[in-house]
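Below is the structure I would like to discuss, written out as structure tokens.
A protein chain is absent from this complex, but the other protein chains hold their places.
Labels A and B are assigned to the chains in the order they are written; within every chain, residues are numbered from 1.
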Amino acid sequence: MTSTTKAPALTDEQLVAMLRVMIAQRTLENRGFALNRQGKIPFASASEGHEAVQAGAAMAFKRGSDILCPYYRDLGLALGVGLTPYEVMLSLFARAADHSAGRQFPHHYASKKLGIHTISSIIAAQLPHAVGAAYAIKIRKQTGRAVLATFGDGCTSEGEWHESLNFAAVHRLPIVFLCENNEWAISTPLSKQMGQPDVAKRAAGYGMPGVIVDGMDPVACYEAVAEALERARTGGGPTLVEAKCYRFLSHTTDDDDRTYRTREEVEAHRKNDPVPCFERTLVVRGILTEASLDALKQSVLKEANEATDAAEAMPYADPATLTDNVYADGHEPWR
Amino acid sequence: MAKTDTQGSAALEKRGLTDDQLRAMFRNMLQQRQLDNRGFQLNRQGKVPFALGSEGHEAIQAGAAMAFERGKDILAPYYRDLGLSLGVGLTPYEILLSLFARAADHNGGRQFPNHYSSKKAGVMSFSSILAAHIPHAVGAAHAIKMRKEAGRAVLVTCGDGTTSEGEWHESMNFASIHELPIVMLVENNEWAISTPLHLQMGQPEIWKRAEGYGMPGRRFNGFDPIETYANVKEALDRARSGGGPTLLEGTCYRFLAHSTDDNDMTYRTREEVVEHRKDDPVPRFERVLIDNGLMTIAEVDAMKKEILKETNEATDRAEAMPYPEAADLYKHVYEGAWQPWQ
Partner (left out) sequence: MAVMNNVEAVRATLYDAMKADDRTLILGEDVGARGNVFLISKDFINEFGPDRVIDTPIAEASIVGIAVGMAMEGLRPIAEIQFADFIYPAFNQIVGEAAKTRYRSNGEYTCPLVIRTPYGGGVRGALSHSVSIEALFYHVPGLKIVAPSFPADVKGLLNAAIDDPDPVLFLEHKKTYRLIKGEVPEGHYTIPLGKADVKKAGTQLTVVSYGLYVHWALDAANQLESEGHSVEVIDLRSIRPMDKTTILESVRKTRKLLIIHEDNKFGGIGAEISAMVAEEALFDLDAPIRRLCAPDVPAMGYAEPLEHEYMSSPALMADAMREMVKF
């Protein structure tokens, strides 16, 4: 295979920054659920259990040059590449100032400035787009840029997942395919989703490297994604990275996971909860004290509260704007 | 995997086949080539608008057909499977009816040539859309499993190009999850119309994808009908006895253009084709049979004459049959009335 450059070791500041992203992801995700239960917003998506893989991947992402093609569970990843809590809350509240003016489902953030692609809810539909974006990078000979495309385990069953990896491999495109394997696709367990449980084992069939990483360990995730992105940026072609994590909550606020899995199973996985685990790691290593950890949490909470209040106070889009941006030149089908 | 020795000096490995079966496979191969050529001839004569070439696929199709159990297994072929269709029981007459688009054709002259189907023979109906038939094959395999019909399996085939389709992937995945009684046989002839293998996929060995699906995968020489038979039989037996799916890749080569509407000299060299012709499975297997005393030159000759006669009779008979009538257009839209406004 191609040579891999070891990812640069993270500084203490970077480790703390990763933890901050993880805590912010959890806080905002919980905030979404709380707002939904209060009847303030119709819907929110869950991402508890994904904090390590998303913070780690975000740390490897090069702001201002890489492109992110996320999926709807990538709250932490979006925060980690620069989206603000305010932008997240605008999306949840579907306000006019949201990037999509409130048109999109929550968590379908896009930001041209940050390089975050617009996506739909159709699983795997965004992967060919990611491949096209990587092709654009290649044809323009822009070394040092890559695309990070993410998805869950369920997505790997889609035909467009297959077609995307195949094309990327044929053309050795600068793209990393990151699977956040949380073992559940709504109510479909891995055993009903695939014939063998390791997504990364499919990489060899496409002719690209496949890597399995502990998705509950943010540093390991950072290292795996950083290596893969660097390979992509330097002409080494695509990589399939599989981060094994777990989805602690239901799929979204409209799902009830008690109908398809046991509390015992979820509790057993809670032992590996990446957020308290990484908090403890940083405290044990002396990078944070209990006091500074607490301060960090308070800071994140304050930010979340301010973002919530600010977003909630914003207006909805004017209904007259319904017909904006159908085409560049108006919306009428009859001319 | 080494190619089968055709010098005939070592004892022939028959892999469980009787001499009659070996001769029957050869007959199938000759018949495929004869009918394949007949389609092209009729097209050049202006008698049929279109025909597809399958030269190079004779061994893989005869071998696979020999492993297929008539009356039990189901075949989900693609449009290059002339020999496989003959091998599971379709007749030259049915082939010619399809080429001539006559009313007596299984599809009433509606389908493109080479899109044979036959409920009786267990050959599923399919379209020209690559890979669209594969989920159907998986569904058929699922029906077999649900009904607990031991001893039955589905043989589904496709070319190398089709393995790039999303539906190929989705089908393989589903079959593997449910351990379905199905064998996926890829007839890798290195070309998808004008697209060579290196533009089709990132690494050239399709069988290697099997591990990603959690099923066994095998690659073998698709120019060798005996080797093909052994591999397909093993896989079908596994499927029939509850052992789940297998991905098989038989390597061969497409000697002609894709169809009568294609000109392969626009995208590959004559030298490449000539080089591959050295491995032409039909003359090779002929030599194997003769060198191993299974047929004499005179018997081979007689077989060829008989096949030509059969082809000519089938051609004349099919050509004389009537076309469908205009009123036939409206049949079988639904079980009931065809009109959308009621």
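Following the convention adopted for this analysis, contacts are C-beta pairs under 8 Å (C-beta built on N, C-alpha and C of every residue); 3 or more make two chains touch, one makes a residue touch a chain.
From a predicted model like this one, the values you see are computed outputs, not experimental measurements.
Asker: Name every displayed chain that the left-out chain is in contact with.
Answerer: A, B
Asker: Looking at A:86, A:167, A:184 or A:222, which residue reaches the missing chain?
Answerer: A:167
Asker: So one chain is hidden, and I want to know which residue out of A:7, A:130 or A:194 touches that hidden chain in the complete assembly.
Answerer: Answering carefully, the residue with contact to the hidden chain is A:130.
Asker: Decide which residue listed in B:29, B:101 or B:239 touches the omitted chain of the complex.
Answerer: Of all options in B:29, B:101 or B:239, contact with the hidden chain holds for B:101.
Asker: Please identify which residue in A:50, A:108, A:202 or A:233 touches the non-displayed chain.
Answerer: The one listed residue touching the chain not shown is A:108.
Asker: Contacts of subunit B with the missing chain: which residues?
Answerer: Missing-chain contacts on subunit B: residues 49-50, 101-103, 108-113, 127-131, 161-162, 164-167, 192-195, 199-201, 261-262, 266-268, 323-330, 333, 338-341.
Asker: Which parts of subunit A face the unshown chain closely enough to count as touching?
Answerer: 67, 69, 99-101, 103-104, 108, 110-112, 117-118, 120, 122, 125, 127-139, 159-160, 163-164, 166-167, 170, 324-328, 331-335
The rule we apply is simple: only the chains that are shown with their structure count from here on.
Asker: Averaging over Cα atoms per chain, report the distance between subunit A and subunit B in Å.
Answerer: From the centre of subunit A to the centre of subunit B is 45 Å.
Asker: Show me the residue ranges of subunit B that touch subunit A in the complex, using the header's touch definition.
Answerer: Against subunit A, the touching part of subunit B is residues 164-170, 173, 175-177, 198-203, 208-215.
Asker: Quick check: in the complex, which residue numbers of subunit A touch subunit B?
Answerer: 157-163, 166, 168-170, 191-196, 201-208
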